[in-house]
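Dropping the structure in here first, questions after.
Only one protein chain is missing; all other protein chains are in place.
The block that comes next holds subunit A.
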């Protein structure tokens, strides 16, 4: 039995699950930031996460690709623990090489773009495919050009991040994540640092991705995007999932008073 199938049987993970969380906890020192998060993101679906500042949305995303270690619970990506291997009922921390391989399959897009500032857009896109995946330079460049075209920036291949607008930088950052052929893409408030008129161009790219069948977990304050693109909506508050549901229904008719209050602020 593969470890994936074993994990799925053991934890009751649906077969088509890409990201699966059960009772995920995370503490920084004495402060418990995540207090048992449950989530299932089926392959090819989009989960949108909303919630007030400090509710633990970023922390949860960072746990998914093991930028933060979880303190408890089960968190599987494509049926596997990212930072561990389960053997004989124990979780063994995986070595660095394996961790890096698994992380390479999980794309992440940051609020502050985090493009490598000493590299051009093209160099940003080919760096990890060449250095991590061992792709040839020619192949990586062909792929990078195709991706830049896809996000509408083929003219900016040789521009440095400083020469790009925020919206353009974020689109390059999305293309950079896509260059690794990730199984799932995590977005941490990808449009929050943008001027209002630049938000649209990034959302268009994300919507296109969702329609092409990419599995996505999106932390966002763009309720319109969540309603139209999301397959499920999660409202987090104080480190727990306060309410979840089908986006249209939940936005139109929130059950919890906390959700109602939060939505009234962002709508």
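Here is the rule we use: a contact is a pair of C-beta atoms (placed from the backbone, for glycine too) under 8 Å apart; a residue touches a chain by one contact, two chains touch by 3 or more; residues count from 1.
Definition applied: contacts and distances are computed from a predicted model.
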Hidden subunit of the complex - UniProt protein name among "Glutamate/aspartate import permease protein GltK", "Phenylalanine--tRNA ligase alpha subunit", "Neutral metalloproteinase" or "succinate dehydrogenase": "Glutamate/aspartate import permease protein GltK"
Sole contact to the chain not displayed, among A:26, A:57 or A:103: A:103
Touch criterion as defined above, residue of A:67, A:146, A:223 or A:240 at the omitted chain: A:67
Missing-chain contacts mapped onto subunit A: 65, 67, 96-97, 100-108, 110, 112, 114-119, 127-128, 131-132, 160-163, 173, 176-177, 180
